[in-house]
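Removed: one protein chain of the complex. Kept in place: all other protein chains.
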């Protein structure tokens, strides 16, 4: 028997910024019997999924679904449009943009990695506390008069920091520079939580994954692709097969895939799309914004710095909390895990041990967040962190003052 | 599709005093395929269940398992030992003892219904704020020199009030009176939450159900029966068949039942027994006691009266909260349901609208209770109830000061 | 871990005449979280269930849903309309009618038990190979000029023999005799497999259960009741409370029950009703009739006697197969269980060891039955039973010649 099937009393609180808590409805859908991926039912399912996922990305163009985690979709994006030796312009917003940058390097792509310089008084890198600065991108593109830069790569919602980036501004920057570079955006943790508009914002490749706003377990990832990206892919010399868009696009026409898809996770995706579209994407975004505001009210009351230094780009998905210098944030997380059966997100890379992350996404509601904030507040206190005031009270005040507008159980 | 399979965001908080939240492990077990209730596997399962459930009741004597809810087990207890016209002495501790009393009357049994007189300053009946007064029972039994009273019937944990009763004291009262009456105890909502000792306390028939401390959905109920009760059942003239112990006892010898048992709920019972015995009954009791203390800390901080007026018999299963006169407790509950997707227990019978009940049982942990108390506190405030202070803060203080001792996820 | 969660390769074939194999869809529904049985969602569910189940019984009158197995609903029927000492006329069609008769006796009701006399050349009682003979009932009622007989009790589908009874004919017999007796019918294993018409056939109390045609696990049972039965219940002097219709009828008006209902099984009932009504009751009946015909083709090819001696009343639910004298049918069943992981129904009561029963109900299709017949045929051969020819071939011939008309996967 799986040790996971053991029985501490009560449910674990999985309050990391993804994998998010999976709604039971999705777990139930995933337990349907696996079907023949070449049979007639599958084609019907496939076509329904491909149409539905376009609505989530707000695109009329194709969305590729990979049986792979989000990291695979990063590679797919680069491998389809770039060739070894191509130059791509990336922007450091945190750990995940850094990993994507590292991947590009491994793939033989030349990179430039823009960022804001320095650290601030918290000791954290400034660029890990802010979103993309579109003016830096515009400046660099203007310098690239020979159009060596093949693509601009940015992260929409930095899962390691809790800062989003203004993608429309990046698009404007590229246009203002009159540069032909493709715009590639990672919204792995932003999709279906934070507003995202693939077509309207002129994104060429959007990368996402299943285990965040879509509320699925990990294992599926996406490339939403513009006609310009498809055109570019025909020139790419990067060796690839699994990630290659061409055969998938051909096969998708009838609702199938060229190789075995991730059938049972696709059942879950079907449910997720239905749940999200039924509530309405704008309602879903507002719901996450409100949760974020409630959580930030708590962090502010504690007197601890929110990692995202720019209120204009606070993430609706997660909130990074900077712990006082000299306090090991991971020790606090460990205590909370052991005393209160809750997982909070760890500080990654350059901010390891200096912060923790509270996820407010997935199968969640106000009381889940009150539980989360209670657990965090008790953990901080038990760890000896001085807090200015009750975050729990502040969050209650916020939630009382701002009623939830959607995603509620129907009144009887 | 079942409306219940709809998708408000997040899990409902079922904080009524039963049916309690069912652990996923039990729901998973219940989804195993139904087997032949006359086949060889079933007999093995049956014998394992019958041995396990004895440990939960702390008895070496038989426990009858009915495919029926707890109300059925009440009837079974009366129907097996009493005959129409027999006199039984019952004690009013609240709504459920009153319902049992009403049932006895319907069955043609003569009853006397002891209670404490009057109402107190809250306007609530005094007898609905206390446990059984064993001295009243002793007094009445002493008067019954001709031994007309066939049985004494009391409720161990009054689900409608949050007061327990001292069963050992009732036993002592019967013995002190030198009276041969059978002792019949309803611990439907007490079993596997509050200490209960069928053999040691000399109980003749213990009635319980599946949907409280055993953490199953409703549908199974129990009669734990002493040799004296079995002897008495041979004289009973109450017409009965479904409830009759004799055929069940005979069939149980090989692990079977005389009629179709509730197979899939029995799978759940198997898991429940395994979970409880693995943690240890005393640990389970302590866990519920601690939760009760935390919740009462909150209610005290609010400045609202706890319905159970006798701290010696506070229930570890639920806490009744009396709302101020003139405030409709059901309106508060409705607001909490609609705003925060949480169910609290309603005031029943004589206390309808005057109180609500917080369940602290089933698949639960500290953070579940913090969510619960947050929801209740917000609901009180939004309903205009003046509260003295932060119950949420008081509960956090209690939980921080008193670490949980069992039922925790194993440290890694 | 539950031993049932062990891992023989492949699924067990549960081909007994109930509990029937439960569709995964129903098991999934049953795993939804338990809700507050006094909350607003529950009332909506309850009203939907109560309306839906009427359609299954073909009645405009109330259907009582008990958290109990079918045996409980037998008792409920008797306890609500009879008083101790009343006379009821019952008819022996097999083991289950005998058990109901025994129950009536235990409840203090006087009974007469009609039957066909004698045994035939198979050594089996003739009355266990036929349906109810309505003329015997009419004759007896005509003799009862003082109308001492309070009710006529018959079984619609004898689960122990595979013979149905003509309920409309019984109704006509009662009417022809001009007798006021109530008509009480057990269709525990017939409902939702064989045509049944509570209102049209003038049934006063119909008893049924969850674990047969409704394809649920055991644990729920039913009384469909006519206005005349309700009227009669007001005179009944049988002590009862759990089974009493009055409080349930009152509470059902708003979709609730007077005591805790079997919540998670009700979720399953919801799915079952939806599945059955969507296919259409007549289609469901035809589907079972066709299965029965296919199975009987096999038994005929084997040259073994079908237990039901009257082709006009062959059960669409199960087929009883008489084994040659001197062969222990239970030994054959055991071998099949061990070699082929299939459960067949045992011979009960007077036919123990002389026959086995093949269930063709529940979550089943043509290939399930081909598997079943293959297993039975191999078991017969391995047990040394001489068979005349290939039952498997005969069933294939039948199924090829008679295409299934409903309950199929939608063509793509």
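Going in written order, the chains are labelled A, B and C, and every chain counts its residues from 1.
Assume a residue touches a chain if its C-beta (ideal position, glycine included) is under 8 Å from a C-beta of that chain, and two chains touch if they have at least 3 such contacts.
This is a predicted model, so every value here is computed, not measured.
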| item | value |
| --- | --- |
| Of C:144, C:279 or C:330, the one touching the omitted chain in the full complex | C:279 |
| Residue touching the undisplayed chain, where the options are A:71, A:251 or A:406 | A:71 |
| Options B:14, B:32, B:170 or B:295, residue touching the unrepresented chain | B:32 |
| Touching residues (missing chain, whole complex) on chain B | 1, 24, 28, 31-33, 39-41, 43-44, 409, 411-412 |
| Absent chain, residues of chain A that touch it | 2-5, 11-12, 14, 16, 19-22, 27-41, 44-45, 66-72, 74-75, 79, 84, 103, 106-108, 209, 211, 217-219, 238-242, 244, 258-265, 267, 270-271, 337, 343, 346 |
| Hidden partner interface residues of chain C, rising order | 3, 5-13, 23-25, 28, 275, 278-279, 287, 337-342, 363-368, 370-372, 374-375, 377-378, 381-382, 390, 392-393, 396, 399-400, 403-404, 407-411 |
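We take it that only the chains that are shown with their structure count from here on.
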| item | value |
| --- | --- |
| Central chain (by mean CA position) | B |
| Chain at maximum distance from chain A, centres defined as averaged CA atoms | C |
| Distance between chain centroids, defined by C-alpha means - chain A, chain B (Å) | 45 |
| In chain A, residues with contacts to at least two other chains | 24, 28, 409, 411 |
